[in-house]
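Below you'll find the structure, written out as structure tokens, and then a few comments.
For this view, one protein chain was removed and the others were kept in their places.
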């Protein structure tokens, strides 16, 4: 049976899915991890990996059967999105995924959350949030490329839940995830789906700085 | 074992590979087949399916192991392309796939073949060809989105072979393929790889006209 | 008085217009002419200059007055395109301008002409042409980036006129033009508009090869 192009990691339960790895995805991960990659190449190849993760994330959304008529008058039995999706990026690195989402869903609404950690106490705090006002009735693609500890995502999901979004309507789109972050996030939100391209003990923490050039 | 995100169709041998189907790919195919899709939407969603086919085609190219150093000084064992690829589009519909190829391979060289069928005899004839001059030493991604009979592709591959490209260095990137076309092309060129998103008796023949708006 | 962002060159009459030069346009021209520019940079900066020329070409098309209502209920007196435009690229180098045209006019129809010169007689001959079937009723943006002699353009315009396009409905979009080519084309088609970014005795003849990487 062919169930799609992502696989679940048994150790984290059915809701942590990993993009089906292949040579070119490993190549993209290699380029992104390489400290000698130029900023221009880094951005180009990160954008490719982002698009692949976004495409697979969209595949987790609900679809309905539909029939369409082709130019020759034949009927084709296909699928269509169920409407009511939106994207939410976690500032700053999550914003790198916004263009990839737009490349796939032309006019999808995109909200934003800014979480900052207190330099002394290390407590993460939401300082800014802007959503479509009917977000409680939408499927939410939460975008955050690098998860090291999971703390920022915990805060962001809490804000979504405070705005009425059910946990099982959230799909976290991620590029690189540590096992400890996966464990933390799944433990806190067992109904949320997590899609990543790699589970690896070391996350490339230079991602945001290198992508945007603010180091 | 997970060998990638495409599957082989046993009836046509190991070299005909089909993109691993999932809900969103069926959705894209539905939109492209629907006669009521606007040109603007048609182009947008065709571009998405093209990118997915191109990404999977690139996955058929040869890769080598490599080790890179990460910003923290760790060594990461990854993969890199073996150099020496190029794209060749079959005019006109194949040109729709050029941008998708550039979105994935920033400065890849792209050649072009124009094949026309004689209105009376239906014989396909090459009227124009332009290639990188070292094409005989490259892997060639041959781009042609719709295969109904396979006749145009036969002519195009013959031209590539006349220019010294070995058959097993050609990967045909295709969106929609009829079983009869697959059989014709595999019969003529058993060493060439064919990658498509769908094998279906009816190919959406309005593709080129709708994509470029020249009907 | 400065009524737009292009100026006419008096020596060639009112229909040869040059993009209003400024520092960044000169910079783009410098990068394109520099033999040490990498292919990746060449394509990136050529695309920028192409977009600027396309934007200014669109400005030559006819517009009509229109009034729209703003979200606050106020009336704003503006302009809108008169419908009925299309693009036609001259293969191969003209195709480099197709994406720029699409970046400005999302679903504009784009036709294509292939002109080849006989290697012995140097006579230019049309070997392929594909147009929207109602092209005679459209304004045509003819795309050809480099004009050295003007011979190819002469053939292409003749084909358009054979298809019923009035000469004064054609706007030639060009990046680099020699004075001799401007003189030839204006002499043959005094009603056609020509828009270029530079009149200079030396045209960068490596443009197509470097843009597409087929040398």
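The chains carry the letters A, B and C, assigned in the order they are written, with residues numbered from 1 in each.
The working rule: a contact is a pair of C-beta atoms (placed from the backbone, for glycine too) under 8 Å apart; a residue touches a chain by one contact, two chains touch by 3 or more.
It should be emphasised that the depicted structure is a prediction, and the values quoted were computed from it without experimental measurement.
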{"item": "Partners of the unshown chain among those that are drawn", "value": "A, C"}
{"item": "Residue touching the undisplayed chain, where the options are C:59, C:117, C:148 or C:184", "value": "C:59"}
{"item": "On subunit A, residues whose C-beta touches the chain left out of the figure", "value": "38-40, 43, 86, 91-92, 95, 99, 106-112, 114, 116, 127-128, 130-133, 212-215"}
{"item": "Residues in subunit C touching the chain absent from view", "value": "2-5, 7, 20, 22-24, 26-27, 29-30, 33-36, 44, 48, 51-52, 55, 58-59, 61, 63, 66, 68-72, 74, 76, 78-81, 103-104, 106, 202, 204-206"}
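In the analysis below, only the chains that are shown with their structure count from here on.
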{"item": "Copies subunit B and subunit C touch via same or different residues, half shared test", "value": "same"}
{"item": "Innermost chain, taking as reference the mean of every protein Cα atom displayed", "value": "B"}
{"item": "Centre-of-Cα separation between subunit C and subunit A, whole angstrom", "value": "41"}
{"item": "Interchain centroid distance [CA atoms averaged], subunit A/subunit B, Å", "value": "28"}
{"item": "Whole-Å gap separating subunit B and subunit C, where each centre is the average of the chain's CA atoms", "value": "30"}
{"item": "Residues of subunit B whose C-beta touches two or more other chains", "value": "106"}
